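This is the structure, below, for whatever I ask next.
Missing here is one protein chain; the remaining ones are kept as they sit in the complex.
What follows is subunit A.
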Amino acid sequence: MTERTYLRVREDMPPGHVRTPAYLRGKTGWIERELGSFPNPEELAYRHAGTPTPLLRVRFSMAEVWGDAAENPQDTLDAEIYAHWLAPAEAPHAT
């Protein structure tokens, strides 16, 4: 298995149009694949041009997302997250 690159989703709750689901903020996952750059939807929503922003598919374990309430800790959740929401991270204890 190739080395995983872990990233943590910013825990902010900014106002306005945001496409980072609240339930994933503060959670750590690993890069499933990189998708290239797309206009930032947070700017598009207010009729700005939209700065090209890298978009990544990040994979989270259900254990990381839901803790002890996870239905099956080994199952996974993938989401597309823009780079400005992600910061390098260590592997979480529950993967």
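As a convention for this text, contacts are C-beta pairs under 8 Å (C-beta built on N, C-alpha and C of every residue); 3 or more make two chains touch, one makes a residue touch a chain; residues count from 1.
Here, contacts and distances are computed from a predicted model.
S.K.: Can you pick, from "Membrane bound protein complex subunit mbxG", "nitrile hydratase", "ABC transporter permease" or "Amidohydrolase-related domain-containing protein", the UniProt name of the chain not shown?
M.R.: "nitrile hydratase"
S.K.: Under the stated touch rule, tell me which residues of subunit A contact the chain that is not displayed.
M.R.: Counting over the whole complex, subunit A touches the hidden chain at residues 19-21, 23, 35, 38, 41, 55, 57, 65-66, 69, 71-72, 74-82.
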